[in-house]
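All protein chains of the complex are present and in place, except for one that has been dropped.
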Amino acid sequence: MRADVHRFSLKDPSDVSGLNEAIEKGDIDPGKIVAVIGKTHGNGLVNDYTRGYLTLCLSQLIGGRMGVSAESVRKRVPFVFSGGVEGVLSPHYVVFMVDPDADASGEEKSLAIGVAFTPELSPSDVGRQRQIDATAEAVSQAVTSAGIESPDDVHFVQVKGPAFTTDDIVAAGNASLTCATENPGKLMGFGRAASALGVAKALREIPANEALEAAVLHNFDAYSSVASVSAGVEVRVNEIIVAGLSRTWSGPLTIAHRAIKDALDIDSVTDLARDLGLSPGPQVPAAQARRIRAAFVKCEAQRDGTIRGRRHTMLNDGDIDQQRHIRGAVGAIVAAVLNDTALFVSGGAEHQGPDGGGLIALIVEKMI
Amino acid sequence: MRADVHRFSLKDPSDVSGLNEAIEKGDIDPGKIVAVIGKTHGNGLVNDYTRGYLTLCLSQLIGGRMGVSAESVRKRVPFVFSGGVEGVLSPHYVVFMVDPDADASGEEKSLAIGVAFTPELSPSDVGRQRQIDATAEAVSQAVTSAGIESPDDVHFVQVKGPAFTTDDIVAAGNASLTCATENPGKLMGFGRAASALGVAKALREIPANEALEAAVLHNFDAYSSVASVSAGVEVRVNEIIVAGLSRTWSGPLTIAHRAIKDALDIDSVTDLARDLGLSPGPQVPAAQARRIRAAFVKCEAQRDGTIRGRRHTMLNDGDIDQQRHIRGAVGAIVAAVLNDTALFVSGGAEHQGPDGGGLIALIVEKMI
Amino acid sequence: MRADVHRFSLKDPSDVSGLNEAIEKGDIDPGKIVAVIGKTHGNGLVNDYTRGYLTLCLSQLIGGRMGVSAESVRKRVPFVFSGGVEGVLSPHYVVFMVDPDADASGEEKSLAIGVAFTPELSPSDVGRQRQIDATAEAVSQAVTSAGIESPDDVHFVQVKGPAFTTDDIVAAGNASLTCATENPGKLMGFGRAASALGVAKALREIPANEALEAAVLHNFDAYSSVASVSAGVEVRVNEIIVAGLSRTWSGPLTIAHRAIKDALDIDSVTDLARDLGLSPGPQVPAAQARRIRAAFVKCEAQRDGTIRGRRHTMLNDGDIDQQRHIRGAVGAIVAAVLNDTALFVSGGAEHQGPDGGGLIALIVEKMI
Partner (left out) sequence: MRADVHRFSLKDPSDVSGLNEAIEKGDIDPGKIVAVIGKTHGNGLVNDYTRGYLTLCLSQLIGGRMGVSAESVRKRVPFVFSGGVEGVLSPHYVVFMVDPDADASGEEKSLAIGVAFTPELSPSDVGRQRQIDATAEAVSQAVTSAGIESPDDVHFVQVKGPAFTTDDIVAAGNASLTCATENPGKLMGFGRAASALGVAKALREIPANEALEAAVLHNFDAYSSVASVSAGVEVRVNEIIVAGLSRTWSGPLTIAHRAIKDALDIDSVTDLARDLGLSPGPQVPAAQARRIRAAFVKCEAQRDGTIRGRRHTMLNDGDIDQQRHIRGAVGAIVAAVLNDTALFVSGGAEHQGPDGGGLIALIVEKMI
């Protein structure tokens, strides 16, 4: 098997011209697309419809090129979009392709990709044991299908789970289903948290008896160092994309990750760049930066209202959501090091990396 | 003469407990305070009243301690507050003190401070030749009074000028005074621009025949590399604080500055840290970071909608003002390098540093 | 000819289930749809993509049902969506249908509908004479095609024109085309203003020699009392929908309109309700409110910062755009009178109704 990754910029959330041209030119075989991850123009909160808009446009393009329905494409391919390109961040999407027939020499590890889906989740499943367990099971399937031998070789697990509006939550209540919270924005947080614990359970980052509903948004010592979870109203299942390394795969790409300890932890970003053979000085030179194929970052506003002992104001702000603040801040730090603004930076890092921090994963071309 | 600088954190915009305690302990003589610069909790736009609130509280504290009226303090001491602590930034204020009786050895240069005020400016003066020229004259006075010998020894000029609401602009119109624009937010930009050209004129960064009203928001090649201008509804004159180096001053502090080329220019930040004897790796170690007494940053969203060839979305955003975006982004980069979040980061860098970039000035304790 | 109008609620901007069911049941013949006007979930400003999303979904539904491409539907049918359902407002869309073969008795006037399009407009055409004149010509075509005999019988002209992002404006500049302003949000205002003057010119509400570029955003005494203009990045031409009364049409519907003098002018709303045989007390009873098929409102924040002598703060607000404020306010007043929240309420009423006010048009079932 052989994985490849292409990144395209987005003029607006319906702009699929980049992928279209690549298919046109023969650079991309639409049938080999297994997943898409991207950053769209919306606010990344409940009422962000740019994620669904791009999902529709891309699935129609791919379906049209393959002669199948957009719906069948969406059933097979996770489209994981996170809204919010605050500050220097640039809207874009990353297309993951797998050639199942390519040979691998077995000598060196290459980027390996697996995808899976949970069954449909209702508003009352969100943040609950059912979401933890269904996610864990789907992650295990994706790891197996990717032929990744050890959990240590998993470097990034992207999950996209459902968000629900007040409409849905009220309907659930009318059907006697109790939701973890009645606040739509907060329910997104419960869903991210439970899904992250599911990833941690599957990869044995935490023991199964800690991957419990009671730990959700409570025991922040329990976390996955490779899970990145987003939620959006445009999906009804947890979609899973696992990215790691395997000798059964060939190809030009590799992947690595690091935990981010807090919102100022620039050292982990430069360390990760060095892990992958880049030379951040502190900025990766433009010529080297071209080796970067995709960057994924999770981050969050520290819950105690401080960073390294000084107050921040993100949690008290009634005008700008804390997620928009922290994405803009951590996104800028990573962009300044990587010399690249087309980064997937997602807020809401509950149980995703250390409390108050997050994680970063980078897919780059191997050094030659 | 001898300058000293103290920085205090702000729990809310009325929190003057830090300065109060320092006066109480005898660390600060209120009569020696010549200027205060700070970052408050508001949005930094027209309807930000946190700047005026802190000005009132600080001037009352200082006046009370000196046995004079708050009003007389405000006439003598510029209080320059910029709203907006986006992302990791921390609300704080920096108190500048001058001891006029201290001796200087004349052997090494030390931090030198001068202040001055323009006459009152009306809404129709903002962005106009009168504001340019009045600012230039006041800057020259401040440089002279600070005993700074060469324009090259000026490292930072903070200007705080008036902002006006729709009320004021309409009243001006009724009095047959034409304003540069009827949009209150945009008028703040005109004022910052004209004031910056005034600084550049005074310091001979541009020839006098380019420091013209016609250049305001038009010829962005004309700029000052040390000017930082804010505007707020709480002042009616341009208040000027000049910080530089002079052999006629003694004391433990020094200052340096660098231009910021664009929003990703982290290298200029680490270069400046190195200029001052710090060792950013890329982060300044915590022990060294304690030498930092104050950091001042100007930045802006690049006008062409891109950064290094990739789109940003700051200028199209109807929910978050571009200044809030860019402060959060550039502020985070500087904070990550300096290991310090109590930074004065101000947006709206028209003619303040290179177009699309800005500048950074740092006051630190001298190496021993 | 015979016109009919159906209104459907929107769960999210991709929710076309209402129209789909109506087509399914045979209530609506998709081939007879001539225009759609609606209110979507976005902010109604430059970065609102919910308008384009719904346009895509509706045009695909209609095209699919007719066996033609969505693109060909969009060329024939104006889809005019305005973002922003502040306060009590409810997302929805109104479908206009025309049966060209229906007979008319010629005895009474009925709702008449005409549509037309201008040629493509570039960023540099926006707010300029070309947009005024092209709009005027298209309005005249639409009036003629609708068989409306007198300008007095025109009660509502909806125009949807192009908005451009910083990207487009910079590209225009690079091609030596000067735009009316470089601010994307402000350019939307120029476009609304010029288009409204175009409507006023076509309907002879102002003499042709006042429908000039020089009057745009300048002479607010020149206005149309039936024009409602929105702008969005999802179109590149001015799309025109004319609604009026004509004896050559039959059907169950009628239309009327009133100017709104200022943001508190509730009397004009109750007067209009009475014009149409409703009995607002001040609220139209629920049973009567069912006769309402569609309501269209334009409004704006008074430019002098006051309403009836008291200050408002809409023009100084850096957190919420003035259009979002005024839509929420005037929308609530109209909703409270009409007992109906599915109203098309659009801000930015430059030259659309009296300065500081706007207009309201209502389509209702005739009294029997």
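The letters A, B and C name the chains in turn, as written, and every chain counts its residues from 1.
Methods note: a residue touches a chain if its C-beta (ideal position, glycine included) is under 8 Å from a C-beta of that chain, and two chains touch if they have at least 3 such contacts.
Keep in mind that this is a model prediction, so the values were computed, not measured.
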{"item": "Hidden partner chain, touching residue among B:Ala22, B:Leu56 or B:Leu217", "value": "B:Leu56"}
{"item": "Where the missing chain touches chain C, by residue", "value": "9-11, 41, 43, 85-91, 263-267, 270, 280-283, 286, 307-308, 310-314, 319-320, 324-326, 328-333, 335-337, 339-342"}
{"item": "Residues of chain B in contact with the chain not shown", "value": "11-14, 41-42, 47, 49-50, 52-53, 56-57, 165, 167, 233, 319"}
{"item": "Contact footprint on chain A, counting only the chain that is left out", "value": "43-48, 165-167, 170, 182-186, 303-305, 311, 313, 315-319, 321"}
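Here is the rule we use: only the chains that are shown with their structure count from here on.
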{"item": "Most centrally placed chain - per-chain CA mean versus overall CA mean", "value": "A"}
{"item": "Centre-of-Cα separation between chain C and chain B, whole angstrom", "value": "46"}
{"item": "For chain B, residues contacting two or more additional chains", "value": "43, 311, 313, 319"}
